[in-house]
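Apart from one protein chain that is not included, each protein chain of the complex appears where it belongs.
Residue numbering begins at 1 within each chain, and the chains themselves are lettered A and B in the order written.
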Amino acid sequence: MKTYKLWIYIIICRLLPETRFFGLKVALLRWCGAKIGANVRISSSARFFGGGELEIGDDVWIGTDNVIHPVSRAKVKIGNCCDLGPGVMILTGSHEIDPEGEHIAGEGTHADVEIGDGCWLGARSLILPGVKLGKKTIVAAGTVMDRPALETRCMYAGVPGRMKKRYAE
Amino acid sequence: MKTYKLWIYIIICRLLPETRFFGLKVALLRWCGAKIGANVRISSSARFFGGGELEIGDDVWIGTDNVIHPVSRAKVKIGNCCDLGPGVMILTGSHEIDPEGEHIAGEGTHADVEIGDGCWLGARSLILPGVKLGKKTIVAAGTVMDRPALETRCMYAGVPGRMKKRYAE
Partner (left out) sequence: MKTYKLWIYIIICRLLPETRFFGLKVALLRWCGAKIGANVRISSSARFFGGGELEIGDDVWIGTDNVIHPVSRAKVKIGNCCDLGPGVMILTGSHEIDPEGEHIAGEGTHADVEIGDGCWLGARSLILPGVKLGKKTIVAAGTVMDRPALETRCMYAGVPGRMKKRYAE
């Protein structure tokens, strides 16, 4: 995406009510460089950052105060039929750990995030770089997902997130 | 509350300093449809959403960045003498879990939240739908409360929140 266009996106969205003008927001986000499917509804307080790639499928809900940040050379892919609660944060940038450097946060790193079809990310969940979620994963409210969780129809909860339940089809 | 009025409330509050104009903010929030007691002090960055009912008692402090969201047909009731730290989130809307549907976040659900008199909700605590807190409950910073906790004078902490202490009167 183009970061200066994302800045314009954020400024415009500040003037829009949370759950209106979905078509306008999708059009603006496509103009920023995101690839977005049909029937995607984005809350106005959600913000998108970064020069990387963003791909969102069809029938997706992006809740209030979401922060979705594909850094340069990284990608965030959100599948079809996903629901992101309020305050979800998806990150792709981190650092090497460098105990000998002046900053223990050493070289920048990046890793893609992929949210499978039908997932539900609960309120204020935090998705860290490199996380891939299997289809229909539930991430409970307040969970920090720090690693891939590829099995389908499971619920994760806690800090860090661990599997708590499996759902039969 | 009327959601379009809440939108106007949020826009106006963005121009106000955090801890001034308490009377104006209370008057505006009553105009939105909330029922608010005496001596309620609301930080300007706190936001209120939703078409449900909001009732706040007397002598209440609402901290910076609070998000309080009574969805339609749900109610958030905050008792007298409550103190909400920065970044508290109170939610009333959720979903059925639907492992067979395309969205595992199925039918919308809602449940009231009730915060008893004298409670203290710590920084960035998250109160989920259906939670009722007994009088003088302490919810520690960063706690996710996912179920009712009706005993009085107890402290809850963790993700999810569990009782850690009881205080004698």
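Everything below uses one rule, namely that a residue touches a chain if its C-beta (ideal position, glycine included) is under 8 Å from a C-beta of that chain, and two chains touch if they have at least 3 such contacts.
This one's a predicted model, so the numbers in the text were calculated from it and none came from an experiment.
Chemist: Among A:I62, A:L91 or A:A157, which residue is in touch with the absent chain?
Modeler: A:L91
Chemist: In terms of residues, what is the contact footprint of the unshown chain on chain B?
Modeler: Interface with the chain not displayed, on the chain B side: 15, 17-19, 59, 64-65, 80-83, 86-87, 117-120, 123-124, 136-138, 141-143, 153, 155, 157-159, 167-169.
Chemist: Determine and list the chain A residues touching the chain excluded from the picture.
Modeler: Chain A touches the chain not shown through residues 3-4, 7, 11, 49, 67, 69, 89, 91, 95, 97, 99-105, 126, 128, 144, 146, 159-160.
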